[in-house]
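Only one protein chain is missing; all other protein chains are in place.
A and B are the chain letters, set down in written order, and residue numbers restart from 1 in every chain.
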Amino acid sequence: MAMKRPALEAKISNFLSPLVIAGAGGFLVVIAILPKIAEMIRTELQSALSPTWASVVNIALGVGATVFLVAQLPIFLIWFERKVAAHVQDRLGPMRVGWHGVLQSFADGIKLLFKEDIIPEGADRPLFRIAPVLVIMGAFAAFAVIPWGHGLVISDLNIGLLYIVAITSLGSIGILMAGWASNNKYSLYGGMRSAAQLVAYEIPTALVILVMVIQVGSLNLQDVIAAQSDGLLGPNRWFVTRMYGLNLIAFVIFFICGLAETNRNPFDIPEAESELVAGFHTEYSGMRFAFFFLAEYGAMWLVAGVAAILFLGGFVGPYFSGPLVFFLKTLFLVFVQMWLRWTLPRLRVDQLLALCWKYLIPITLAVLVAVAGLSVQAG
Amino acid sequence: MKEYLAGIWVSISTIAIGMGVTLRHLFVPSVTQQYLADENPEARWKSQIVPEGQLNERSRMRLHVKIEDCIGCKQCEKACPVDCIYITTEKREKDEAPIFASDGTAIKQRVVQFDIDMSLCCYCQLCVYPCPTVCILMTPEFEFAETSKENFLYRFAKEKPLQPPAEKKPQEPVAAGA
Partner (left out) sequence: MTTARVYKDLEPDSAYAFKPEDLEDDEMILNMGPQHPSTHGVLRIELKTDGEIVKDARPHIGYLHRNFEKHAENIDYQGVIPFTDRMDYVGSMANSLTYAMTVEKLMAIEVGERVKSLRVLVSELQRIASHLLAIGTYGLDIGAFTPFLHCFREREKILDLFEWLCGARLLYNYNWVGGVSHDLPEGWTDKARQFLGEFSPVIEELDDLLSLNKIFTDRTATVGIISPELAVAYALSGPNLRGSGIKWDVRREAPYCGYEKYDFEIPVGQGRYGPIGSCWDRYYVRVEEMRQSVRILHQALDKLPAEGDVHEKVPKRVKPNPGEAYARTETPRGELAFYIVSDGGLIPYRVKGRSPCFVAMGLFHEIARGEMIADIIAIIGSLDIVLGEIDR
């Protein structure tokens, strides 16, 4: 008998798909006019409440909006990744679940919610439960300092860049915990490899950030963007075009370190699918596994966002500024991350570490010295 | 030192070339053929290399027997390597009217049991060749999934046995979960 598509499935799909696509469109519109909305809300609050309460409610709304955004992003990114992967491989990707697969992420999320929560016998129960929380916290807490527009930031820390580096390294503890607590040799391998990788790649990341900080003079992310306020031409243009190409090298190195920090191919040895089944998250099922997944996509976006801010001007664009420009730049860098994933094979763990210690760190140090010299010379 | 820099250059160049290939493939149309049986049954097979309509002719999918043409020679039963065909025949009475297959061969036996167990069939087509009247065929029909194993025992015979005890029992298909 030929398989027929169930009528109910077609009805649900045809009903929900336009909603999702309209929602995405509405989201983009809101991002585009976000400064005006934020301004409106601020003035309303200041006229209605006392100053402290106004700022508290403002920040709470900002937190809520960021949490909402950061929770929705993986849903879109998962669909985007699957489509990019498919078209690179001459396939179509998800097509059935919604128009061209737009409901696929929702379907996967609902499926993961319904899965049985298995904790393996002999696993370290408290650590097993805490590990996904640490990983996702490490990825999402850094969004507190990412500025989306002039003044559109939850907390304008003076040590913003340092905060980001510190918080993302919390994720590595989570992965190590997950590998250990699973009572599984494969997970242990994955966790150990990941710990070595993440700790090693913190160093070039911090050094590259140091390179940029020399040029800006402050760790505050808003100052970093203010130092690039001229767009593509002018004395205050985007950092990536300055310093005679040294900043371009720094950009590439930061991008590579970012890939390694988020365990993406070619650095995905901790979750190497073909070797260790699924590495450190082999034993996780259901929503706990979903946490690891969400953390990976959140961290991807974070790395791309920080790269856009540090090198490509953040929300300051060539012609017009605003959150939409920042969104598009980050999306482009995320696309480059996915592009690399589907092109390159995996590095073995010792080659990965050799790359870091023997190539990235010396080159970064050389760039650092050169940039410091040029900055001193320029006054 | 030279090897160090050469290594860096080779890495960057090969990675860039690889990324170029991948980017080019982003814009090549996909080759996936979606299963659209419910919407458009004809739009199923578009082979990239074979002209349309030609693929199905020799495809070995479901077995079919034209039982009117079967003369009961049991050649297909002997040829099958996995013994999935079960045939029982009886001699026709002398006073019955002579019947012929479609190519004129006289049918001298009555075929009272012609069972094919499709779950055992290995789709080798060795049963098709020995048949003198070409009544057993492998057709290109591939959508014959069943929900229980008993449905895979295809019974083609139409005649009833005159002497009941002579029937050969095929091996009982094992019910799922037993």
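A few points about this structure:
Convention: contacts are C-beta pairs under 8 Å (C-beta built on N, C-alpha and C of every residue); 3 or more make two chains touch, one makes a residue touch a chain.
Since we're looking at a predicted model, the values are computed, not measured.
Shown as candidates are A:S172, A:Q215 or A:N265; the residue that touches the absent chain is A:N265. Listed here are the subunit B residues that touch the chain not shown: 7, 10-11, 14-15, 17-18, 20-22, 25, 31, 47-51, 54-55, 57-60, 79-81, 122-126, 138. Listed by residue number, the positions of subunit A touching the unshown chain are 85, 88-91, 121-122, 185, 189, 265-266, 268-269, 272-275, 277, 341-351.
As a convention for this text, only the chains that are shown with their structure count from here on.
Residues 1-5, 84, 86-92, 95, 339-340, 342-344, 359 of subunit A touch subunit B in their complex. Partner subunit A is touched in their complex by these residues of subunit B: 8, 15, 18-19, 21-23, 25-26, 28-32, 34-35, 37-38, 41, 143-145.
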